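This report concerns only the one structure given below.
Note that one protein chain is taken out, while the other chains of the complex remain in position.
We just call them A and B in the order they show up, numbering each chain from 1.
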Amino acid sequence: MKLQEVAERLHCRLDGDGAREILRISGIEQAGPGDLTFLANAKYAGLLATTRASAVIVAESARDLDAPDGCALLRSPDPYSAFAHALGLFIQTSAPAKGIDRFSAIAPDAAIGPDVSIGPFVVVGTKATVGAGTVIYPNTVIGPHATIGERCTIYSHVSVRERVVLGHRVIVHDGAVIGGDGFGFAKQADGTHLKIPQHADVIVEDDVEIGANTTIDRPAVGETRIAAGTKIDNLVQIGHGVSIGRRVLLASQVGISGSTVVEDDVVMAGQVGVGGHLRVGKGVVAAGKTGITKSVEPGEFLTGYPGIPNREWRKASVIFKHLPELKKRIEELEQRVAELTEKLAECQPSTDR
Amino acid sequence: MKLQEVAERLHCRLDGDGAREILRISGIEQAGPGDLTFLANAKYAGLLATTRASAVIVAESARDLDAPDGCALLRSPDPYSAFAHALGLFIQTSAPAKGIDRFSAIAPDAAIGPDVSIGPFVVVGTKATVGAGTVIYPNTVIGPHATIGERCTIYSHVSVRERVVLGHRVIVHDGAVIGGDGFGFAKQADGTHLKIPQHADVIVEDDVEIGANTTIDRPAVGETRIAAGTKIDNLVQIGHGVSIGRRVLLASQVGISGSTVVEDDVVMAGQVGVGGHLRVGKGVVAAGKTGITKSVEPGEFLTGYPGIPNREWRKASVIFKHLPELKKRIEELEQRVAELTEKLAECQPSTDR
Partner (left out) sequence: MKLQEVAERLHCRLDGDGAREILRISGIEQAGPGDLTFLANAKYAGLLATTRASAVIVAESARDLDAPDGCALLRSPDPYSAFAHALGLFIQTSAPAKGIDRFSAIAPDAAIGPDVSIGPFVVVGTKATVGAGTVIYPNTVIGPHATIGERCTIYSHVSVRERVVLGHRVIVHDGAVIGGDGFGFAKQADGTHLKIPQHADVIVEDDVEIGANTTIDRPAVGETRIAAGTKIDNLVQIGHGVSIGRRVLLASQVGISGSTVVEDDVVMAGQVGVGGHLRVGKGVVAAGKTGITKSVEPGEFLTGYPGIPNREWRKASVIFKHLPELKKRIEELEQRVAELTEKLAECQPSTDR
């Protein structure tokens, strides 16, 4: 694709030779001739001088850029988003061919929309629905009465269990399990655990992305819901009856216990854990490995276990490793106070008594 | 189903009109006409006044209940268990049809019991056994010489590896891997790792439930065992040679390192980690994210990393965030003690010396 066309498609202002051919998108350090790259963070501006890329996407407002001779600039008000769009121009699809592979097992009464791609060894259960333009990679199983919206991408080895509902443009990565049983048992007098059947609803709204080998559980009653635009990374656990708001980001290996509500725009870094029956307020941010043990007000930034405000945590955790020294100082103080007390006992009280 | 019949099946005492039709089981807040719900926790008794359910399961002993007119009560000595049984009355099965799907690959010498349901793209290896009434969902693989007991439910994309033994009524959720290689290597003089082959036994006893994408490893020698009635949640790791006792509950994302023994009735909340070659005593409880680094006596309740008694942990962790203030107080004490020391030096010793 000519650089001129790339610039137009990305709504960038071109500063350089639009006739050159762009073949690939690369990182600024690996880029070579024919490559387009980007510079979204001023911190890395120094890398521009030595890049061998044919063109670089930069901020509209960037000044004093020291690009090599012959390296074109594409100026954008939002270079990181322009980079995302640029990547989209060069995607080679790996999707199964249009149509339904003959080695699949599609229930005769399933409703399959137009323009779908369904790979080999895919199962679609009785009365399930697959929306127009949806792509299902090989060896995935869509359960009975499940509903998949339009233009979804379901990768391989995914289990979309019975009656689960996915909205439009949902992406589900390999091995994710949506609608498995919640972990619910009633303890019996003899110490055994009676299973509480888990057969209620799981709803995943539009534009949600679900990572590889992530598990989203089904509750006994009510619903588990992932609201529109939320993105979930790999190996995340969403307990039964959990409600995740809109535009939430959950990084890898996060675990949310049953019946908890995570409000809109929350961000959790990797390996965060959240207890059950809690409410995590709108826009809360939790640093990696935070353990959230009680409900959190909107807008808080938590860290640690139990999760406390990041500011407090940082100050306290710096001191943690000095605990042996603090203990020693306390012991010395005790020693000195004992000595002072003894000495003072020897002192003459003032004579005005 | 008529409410009268529901009451009889659940062994509840009916207080209301037994002729009404029950269509669904719901949560007390979502329930509407035709719904049966439950009230197991006195804390939520206030919700009873406004429920629109047709009937509510309540404790035999509950007094002063303020149910709306026309809302029947089902009285049970154990309302939570009665609720579990009620859910069981209304389950719609999603299991594959009885018989063996023609798109499966069943070894001719596998022993398949009567009344099984085996879905499409299931593989059952040579000399494997599948017990009577067991259900295997699509795309699951049962390895050679594996033994599956009676009335088990194995969901999709499960790997039951060669020679693994499952008891009766075992439930394995989607994507679980039972019998993969333990993580064992012998470090060589050149720094490389020689694989220790892992080919010994994995035994899962009766009535065990294994969550989605959970992994249970096979040891080099000896066995990995999950004893009867234990329930394991999603994304849990059970290392090679681990022995888990009876009626243990392991919540999501727990990890148990190799050769550790977890005794009966232990409960671990989410993201707990346990080191290798340890013994976790009968009835131990570990709060979420606890790191167990040494063996634990029966009955302890641990929290934190390293795990310490919950009582101690709670008191200590409350103080953690005040460390900066404590440090300041120590500094002030040091300052004041220095001043006192100086002042005391100016003091007259008592004259009786």
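Following the convention adopted for this analysis, a contact is a pair of C-beta atoms (placed from the backbone, for glycine too) under 8 Å apart; a residue touches a chain by one contact, two chains touch by 3 or more.
Everything numeric here is computed off the predicted structure, so don't read it as measured data.
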| note | Touch assignment to the omitted chain, from B:27, B:133, B:167 or B:239, lands on B:239
| note | Out of A:7, A:148 or A:212, the sole contact with the unshown chain comes from A:212
| note | Residue list for subunit B contacting the dropped chain reads 105, 121, 123, 125, 139, 141, 143-145, 157, 159, 161-163, 175, 177, 180-181, 183, 185-186, 188, 191-197, 199, 213, 215, 217, 220-222, 235, 237, 239, 253, 255, 257, 271, 273, 275, 291, 293, 304-306, 308, 312-313, 315-316, 319-320, 322, 326, 329-330, 333, 336-337, 340, 343-344, 346-348
| said: Just checking the interface: what residues of subunit A touch the absent partner chain? | reply: 25-27, 30, 37, 78, 80-81, 83-84, 87-88, 90-92, 94, 101, 103, 119-121, 137-139, 155-157, 171, 173-175, 207, 209, 211-213, 229, 231, 233-235, 247, 249, 251-253, 265, 270-271, 288-289, 304-305, 317, 320-324, 326-327, 330, 333-334, 337, 340-341, 344, 347-351, 353
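Quick note on the criterion: only the chains that are shown with their structure count from here on.
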| subunit A-subunit B separation of Cα centroids, rounded to whole Å | 25
